[in-house]
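With one protein chain held back, the other chains of the complex are shown just where they sit.
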Amino acid sequence: MQVNQEFRPTIAAFCCNWCSYAGADLAGTNRLQYPADVKIIRIPCSCRLNPLFILRAFQRGADGVILCGCHPGDCHYTTGNYYARRRMTLLFSMLDYLGIERERTRVEWVSAAEGAKFAETMNEFVSTVARLGENRRLEDLRCKSE
Amino acid sequence: MQKIGVFVCWCGSNIAATVDVETVSDALAREPGVVFSTNYQYMCSQAGQDMIQEKIRELGLTGVVICSCSPRMHEATFRRACEKAGLNPYLVEIANIREQCSWIHKDKAVGTEKAIILGRAAIAKVQLNAPLTAGESPVTKRALVIGGGIAGIQTALDIAEAGFPVDIVEKKPTIGGKMTQIDKTFPTLDCAACILTPKMVDAAQNEKINIISYAQVEEVAGFVGNFSVKIRKRARFVDETKCTGCGLCTEKCPQKNVPNEFNQGLDNRRAIYIPFAQAVPKVATIDPNYCTMLKTGKCGVCSKVCTAGAIDYRQQDEIIQQEYGAIVAATGFEPISMEKFDEFAYSQSPDVVTSLEFERLMNAAGPTGGTLLRPSDGKHPHTLVFVQCVGSRCDGGEKGKPYCSKICCMYTAKHAMLTREKYPDTEVYVFYIDVRTPGKNFDEFYRRAVEEYGVHYVKGMVGKVAPENGKLKVQASDLLGGRQLHIDADMVVLAAAIEPDRSARPLATMLTASMDTNDFFTEAHPKLRPVESPTAGVFLSGACQGPKDIPETVAQAGAAAAKVIGLLSRDHLTCNPCVAESNELMCNGCSACEKVCPYGAITYIDKEFRGPNRTTLVRRVAQVNPAVCQGCGACTVACPSGAMDLKGFSNAQIMAEVDAICK
Amino acid sequence: MKDMTELVTRISGANPRKCMKCGKCTAACPAYDEMDYHPHQFVDMVETGRLEELMNSRGIYMCLSCFACLERCPRSVEPARLIEAVRLAVIRQQDKNHLKPEQIPPLLDPDLPQQAITSAFRKYRK
Partner (left out) sequence: MQERVKAKAIELLESGCRVLGWKAGEFFYDVTPAVFTSREEIERDFVFNPFCGANQSKYLIAESRRGGRVAAFLKPCDTYSFQQLQKEHRILRENVYAVGVQCPGMCDMDALRAAGLRGVTGAEDRGEKLLVHTLRGDREVDRSLALSERCRVCKSKKLLDCDEMIGQQGEELVSTRFTEVERLEAMTPEERFAFWRGELSRCIRCNACRNVCPACSCEKCVFDNPASGAENKAPASSFEENLFHIIRAFHVAGRCTDCGECSRVCPQHIPLHLLNRKFIKDINQLYGPYQAGADLETRPPLVDFQQDDPEPSIVGERGTNP
């Protein structure tokens, strides 16, 4: 597939305060590059991520949304990411069911020590979303042009 | 009307090299609500902080956005600075333009653009920030120590020393724990009882310490500073206040065949008993499983001989309800059962003993009066084989434990040394996999056993022990010598692995303290917070956290006490104000939030609401205890109506950030 | 030889790296005196790649497959499986000592119990 050089996706990355946000900081401290398309929103725990936020991001023009949290079992609040995992699994499955490209949403567990993994994940996710192009489908679900 | 001040930091060249700070502060100045925007070399410096404070006072700022390094770095700094200038600290937001912008981008145009967007998101959020005040909760100035072994005693003594009342709950009739059963201690070989019993007496005599023996914790409610605990004090059928501990009843009781747990069942005690001479409290206890009077209603000998009139066959369990500010778990350890290790013939021969049993056989207060005799025939043993790591370091399977029990190398060396010292006519073999002696004077001690006392240390695990004609045929391999050994031993001593006491798991559930797969309590941080559990207000002392020897246990007990004292010395605890909050008008009372809350911070009340036509309507609504809530936000997503929201990270705030980023 | 090590660990399903060299396998081995290498050494030799020596050793045929070592091993290394795998590796490598069914009857001792023959077939049918 031809990658559109012009197109820069908008990516919202929700990061839990304790692991993934710190992992993102570590990526910075180690000067690991990843595209500026990624903008991080700090939340206390991955379980704070309301599906509303994801849909809202898509509504306002995000092309991809990624959630990063502590690895299962390492949650600062002991169980938060387990709930987040179920919620996101079901939500992503629903989006897929509606015909939205499933590559636009993703969950990745990144610990505070995994700066490299954070940067790698973001690089990969941005290129995946860039390949998909602009997110139109959620918007288009409603507008029947025929 | 919002008056927001924006402060863009250069961080020397850390930010300024890839972000055009001038452009950023200019762009952000045009954002709605922003009345002031500037940039400065080092915002976190005194001069930078002074500037922020000055602008807050001068312009009456209602919100501050600082574009700088990660909030994990300086959020607290800037919040403090703003608070000093009279701005609520929670009206400060940080845009992370260093770790998450300047440091990861090379192109200045790209970096600048992203920094502006991150700044916008912070401005959008701060517009919706509400001033938050950290709540306060009072602290009950009383501590509970669960477990009265050396760990619990030491913790209690240290807390009492600082002037706070402490209760020790011990499930056995006496405090003292495992250390009372130990004969000598390594590496100094001083007598365990000689150093422990004075501490037990200290604990008993200390006005601040209340010992609740023969009791168990049944229920724990509340949170740090405000625990409410229900303790069941089991009936011992003896009035503790009347019993003088004379012991006459324990001599006269006709039921003589009760296995004596203090001597690991190597001899018998009576149905009414005092575990050992130095027991604290020194009070008799009737064992209801064996007492003829309690079982059949016929006997009553102890009651007749008791001059103090302390015997009370109708005594009931007593429930004690008490409030505490802090709880220390000191539940200790148990040696694992040897039943599954057929290869060592533990169940087949009484001459195969565990190290704790051996400890009793060497002890002057033990079943043999301190003379080492074979349990089977009471004869003096000549050849002794010690086997280390029995059940420790096992991979998988239900037979053993995956961890190193830590204390076995040293006590085995001690046993071997003491045997050789007392009975130079014996041959002593120690079979080991590794000898681990990291501790002060530990390796010297082990070397002395080998060099001075001539203990035969053999590298290799014992493969088989078979009782034959009154001897124990030990088959083992000397891996370093490259030969197979067949030893006719008189006694075999197994260094059984240790595991957490069985009462620890249910206790952890009550305390909502976490445990590892081996049922040891987990610490809040393995390195930096070793005596605190992740649950605030719950502390760990001794072997319930992991295998430990006595000096380590005492050190940790003291550390736990220091943490408790630190907590109890405060009159109030400030709570993180970024906690969940339920809007009662919208709450359905469906309990979804309660189910996902890891801290039990949510409770329900029935509340009256005004209904239509002057009616009242009673509805079940959620309430969050701000002192318990840690602010994870799990409840906010479980709540379908959005009645539950998280202060500081509210739905509206996060949505505003999303909007700012996705524009 | 590295391939051989892989082959042996794969056939056996055992992981020699888990061995903590406690020697309980050897201590429990009833065939110790007959062997040139002993069970704990087998494990070490597989792990360090000294397979050729092991494959040429007499010891591997002295193993009775009594599984005492497997039973006793606290680390689930299971030396008996390794031995069996080494024996199989020898058979596969030599590829010569396969017997054809018709070659078997003349080799049999008439006094050999039928059951022993059957169980030998079962044991070595791999």
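Which chain is which? They are A, B and C, in the order written, and residues in each are numbered from 1.
Please note the rule applied: contacts are C-beta pairs under 8 Å (C-beta built on N, C-alpha and C of every residue); 3 or more make two chains touch, one makes a residue touch a chain.
Just so it is clear, the structure is predicted and the values come from calculations on it, not from any experiment.
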Displayed partners of the chain not shown (whole complex): A, B
Touch with the omitted chain, as defined above, among B:Gln2, B:Ser137, B:Asn588 or B:Gln623: B:Asn588
Residues of chain A (touch criterion as defined above) contacting the omitted chain: 51-52, 55-56, 58-59, 72-73, 79, 82-83, 85-103, 105-107, 137-144
Contacts of chain B with the absent chain, listed as residue ranges: 583, 585-592, 595-596, 604, 617-620, 638, 640-643, 645, 650-652, 654-656
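Simple rule for what comes next: only the chains that are shown with their structure count from here on.
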Touch-based graph of the chains, sorted into line, ring, star, complete or other: line
Longest centre-to-centre distance from chain B, chain (CA-based): C
Whole-Å gap between the CA centroids of chain B and chain C: 47
Rounded Å distance, chain A centre to chain B centre (Cα mean): 36
Whole-Å gap separating chain A and chain C, where each centre is the average of the chain's CA atoms: 53
Residue numbers on chain A that touch chain B, as the complex places them: 10, 12, 17, 21-22, 24-29, 31-34, 36, 39-45, 47-53, 56-57, 60-62, 76-80, 83, 87, 119
Contact footprint of chain A on chain B as seen in their complex: 70-72, 96, 98-101, 103-106, 110-111, 113-114, 117-118, 121, 514, 534, 578, 596, 598, 630-634, 636-638, 646, 649, 651, 654-655, 657-659, 661-663
Partner chain C, residues of chain B touching it in the complex: 343, 389, 393-397, 399-400, 433-434, 459-464, 475-477, 479, 484
